[in-house]
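Here the complex is missing a single protein chain, while all its other protein chains stay put.
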Amino acid sequence: MTSTSFKHIGQRSIRPDGLDKVTGKARFGADYYLPGMLVGVVVRSPHPHATIKSIDTTAARAISGVKAVITAQDFPEISHEEAMSGESVVDFRDLSHNVMARDKVLYIGHPVAAIAATSQQAADAAAQALQVVYEIHPHVLNVDEAMASDAPILHSDLDPDGGEPTNIAKRHVFNRGDTKQGFARADVVIEREFTTKQVHQGYIEPHAVVADTGEDGRSVVWCSSQGHFLVRDQTAKVLGWERSRLKVIPAEIGGGFGGKTTIYLEPLAVLLSAKSGRPVKMVMSRDEVFMATGPGPGSRVRVKIGATSDGKITAAEVWMAFDAGAFKGSPVGAACQTVLAPYEIHDVSITGLDVVINTPKVAAYRAPGAPIGAFAAESVLDEIAEALSMDPIDLRYQNAVEEGSESTYGPTFKLIGFKETLEAIKEHPHYKATLGPNQGRGVACGFWFNAGLGSSATVSIHEDGTASVLTGSPDIGGSRASMALMAAEVLGIDETRIRPSIVDTDSIGFTDVTGGSRVTFATGMAVIEACGEIVEDLRGRAAMIWGAEPDDVEWQSGQAQHSDGSKPPLSLAEIAGSAAKTGGPIAATASLTARGVGPAFSTQVCDVEVDPDTGLVDILRYTTAQDAGRAIHPSYVEGQMQGGVVQGIGWALNEEYVYDDSGRMENPMFLDYRMPVASDLPMIDTVIVEVPNPGHPYGVRGVGEVGIVPPLAAIANAINGATDVRLRDLPMSPPRVVDALSSELNGATGTPAG
Amino acid sequence: MPYVAPSTIDEACDFLRSNPGSRVFAGATDILPQSKAGRRLPEFLVDLKRIPRLTGLNVDDKLWRIGASTPAAHLTRDSRLSGEFPGLVEAAGLIGSDQIQTRASLGGNLCNASPAADTGPSLVVNEFSAVIASPEGERTVPVTAITTGPGQTSLTNDEFIVEFLADRPAAGTSDAYQRFTPRTEMDIAVVGAGARVSVGPTGEVTNADLVLGAVAPTTVPIVGISDALVGRSLDEPGLERAADLAKEQIEPISDKRGTRDFRIHIAGVLTKRVLRTAAERAGAES
Partner (left out) sequence: MKTHVTCSVNGDPVEFLVDDSQTLLSALRDELKLTGVKEGCGTGDCGACSVLLNGELTCSCLVFAPEVQNSQVVTVEGLADPDNLHPLQAAFLEGAALQCGICTPGFLVAAKALLDRNPTPNEKEVRYAIAGNLCRCTGYDKIVRSILDVAADLASESETVGE
């Protein structure tokens, strides 16, 4: 199947929700105003680690205009219970304790109470008046401190090795083959150590919610999230409510990148609304977003890779410690699985530690964990290529996984397009362009599994021949357009006649989060299936009209055609117009768990210029090649590729959580948490590689995440190209670069892997 | 916190004298983020933008007058000012984004008294003075007399800056401002450097001044720059000497935006670059 055989798929159509978004009409989380609405605020811990001795709400409640105050005692105590929630595992007890601290606060910003009042001023005054007595404990702010022998312990029930409680929540170990023998076969072995800091997803829209609880005790919730079913289910769990008591209506979402696959404000707003009997709106300020919502983890990583003189990798050992923030659940497991996944390596030993520290609990961030692993592994590979005087793409190509390769994390790959991305970069004019003084070029690769999970779609054909496509997948990056294009392809009508909508939890079957690069793949599959049923129905109705058998009817170009050509074709609109006579309304629903996920690979090349005096790294040129399987809407595929790259550039160069000694984040604002601005960047050139995923009717692979995996290493490798100095600590900010350039210690071997 | 917008200097002075809990402002680009960060708003917000004399640019045969509340964007759009004080205009063009520059003013930038304020070094190096209005009348002081420390000025609560004055630069004199930030825009100077250089008819340096920002509680005029550069064409040894002088005379702190050592290093780099740029603008051989 080539893309030329499609009529709609592959078109750069105007997104159906676009008009509302360029005119200011689209309603995001904070854009809902209800009659009688109260303002809700959260009272947060000023200490990174403390026991709550008492909370006195008397003075807060006495303030005029205050309608409800809630604290830990308003929440049911629930036991540890781990479940898949969206892409990741959630422990509902931890979740509950994160949205409202119980006995202990574990980070600055941890909620200890919430207040609803008739005005912001009254709510703020009540927050000031609330009396909390704390007993302060020492705190730990990174994995090194947390794993020290005398470290203060955050949780009394974490002991993966069965001994005394520790801050190590979990140890992931994967061994295969014999790495000792593997390294013995190697002609070059390189081992290095890397560190990265916590970074934030940096969505521009702060978390926001409106909850309205009726007299019947049921609550309607408007909020922006990556999955309103997840919001419903997690909120119900935390409150001890039946799920059907909550209806969650998805607002437009102003960016998520994984950070909106959990709940923060929702149960507070629902409870405040239930207590006050009025709608309650809660909107985080930017500093609350930084100090109380999921950053991505910081880490320490060691990677050792051996290769023969002709460039065949013989063995690899990886040790990684990721911080999870205040509660267990960093993405270190995913990092273990992805870190070597692009390569055929039999003898591997991978260990990952999940470590709790006194910072906000980490949340998913685009290909969670994978960029950190790739930063380390792809930097070491670059050194091996250098040591062997090999082209870095040739080294990777020689070891690249392909169809039939057994992955380092277990499964055997089906048809994949990794080698094609390497070829695309090697053949790109960028790779051959000349470089000037102080300039360097780096390449790196990345892998991401992508997700399937559950999706539902309902398709209705209206009397006038237009169609509605309902799904439960919030649209963060143009996925409505993809749904319309795929539906158009199946139905054979123009996509402008199809209206895709994202509907509430009472109006469509369960649907997992918009995450794991899964919406176009999995929700698309549900749309295709429902549209397929519609086509079957339409063929049957045409047969009825013609007095023929359904098998005599073919569906082509949006028309029923009699196989012997004996009847004039019947258009979809004609059949729909007489639906009442042929069996009534035309609609179909599909709910499925999507199988056949196709993993994604990306290869990227980056040119930088390093100012040797100031350490400033200028990104001169950037090209990314990615296997999309099939680009349903190429513009939005490119957009995902470009956005992922630029988040990676920010992570590589300037983004980091800076904590002071007291555990307070020093830079909880966009001025000092330095995400890239337009003038920091060049155009990001894209090459969409299409190796169709055999597990999807149209060959779709997820495209959202893998783009952020290679940039950290690509930039580090490019800096090395420009300066002959390797940076192994993120961010590679000017002071770090200046230090590295002036340090003669560069190149020291890391300590042995543990 | 009632808002008042007096339309004359006298009206403003009267109000300030009778309402000691007032704070004057122009662009509000500092006061509003500060209130978000927890600092209390004053009892009265006194908007100075509606007083005609505080907004606008004027130049006669000898003197430039820049209204203290004039938005930075008006400075960057003024081709005469850019021709005569290119460094000051560069500094004004670095105060935040385009959105900020339509509001932020020289008076506000100076009186907010951030050590990292971009226009401070340029105002000082170009020897601007400030006309201060107070209930007792007007007085003129050098701009160096205004800021006394981070967030601190010598002005009393009932005083405000009306306008800035400077002599028009002589032929063969020009200025430059450069700062170092990790991002190209939307950032606070790790170090800022303003330079003014005069050159003689054969291109040799006849005078050079350098003022650094973000390296001490207030701007630091570096002593001895002229001695290092005067009488020679702009060469590397002279610039190295100037950089050493700069590094010796500053006392930066370490904070989230840069360590002390990094700031000292960058101060040296910027010293050379900004002096070279100013000298080239003044007509020196590069």
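In this document, chain identifiers A and B correspond to the written order of the chains, with residue numbering beginning at 1 in each.
The rule is short, and it goes like this: contacts are C-beta pairs under 8 Å (C-beta built on N, C-alpha and C of every residue); 3 or more make two chains touch, one makes a residue touch a chain.
The model shown is predicted, which means the values in this text are computed figures rather than measured ones.
Novice: Checking the contacts here: which visible chains does the omitted one touch?
Specialist: Touched by the chain not displayed, across the whole complex: A, B.
Novice: Of B:V143, B:M186 or B:L245, which residue touches the hidden chain?
Specialist: B:M186
Novice: Using the touch definition from the top, which of A:F28, A:F92, A:Y343 or A:F521 touches the missing chain?
Specialist: A:F28
Novice: Write down which of A:P111, A:G254 or A:G417 is the residue touching the left-out chain.
Specialist: Considering all chains, including the one not shown, the answer is A:G254.
Novice: Residue-wise, where is subunit A in contact with the chain that is not depicted?
Specialist: 12, 14-15, 17-19, 21-28, 30-31, 33, 121, 201-206, 252-257, 283, 285-286, 476-478, 633, 635-636, 638-640, 642-643, 645-647, 669-671, 675-679, 681, 683-684
Novice: For review purposes, identify every residue of subunit B that touches the missing chain, sorted by number.
Specialist: 1-3, 5, 27-29, 32-33, 35-37, 41, 45, 47, 49, 71, 73, 96-100, 102-103, 184-186
In the analysis below, only the chains that are shown with their structure count from here on.
Novice: Using the touch rule from the top, collect the residues of subunit A that touch subunit B in their complex.
Specialist: For subunit A paired with subunit B, touching residues are 285, 287, 613-614, 616, 653-654, 658, 666-667, 670-672, 674, 676-677, 679-680, 733-735, 738.
Novice: Which stretch or stretches of subunit B touch subunit A in the complex?
Specialist: So the residues of subunit B touching subunit A come out as 36-37, 180, 182-188, 190, 256-259, 262, 265-266, 269.
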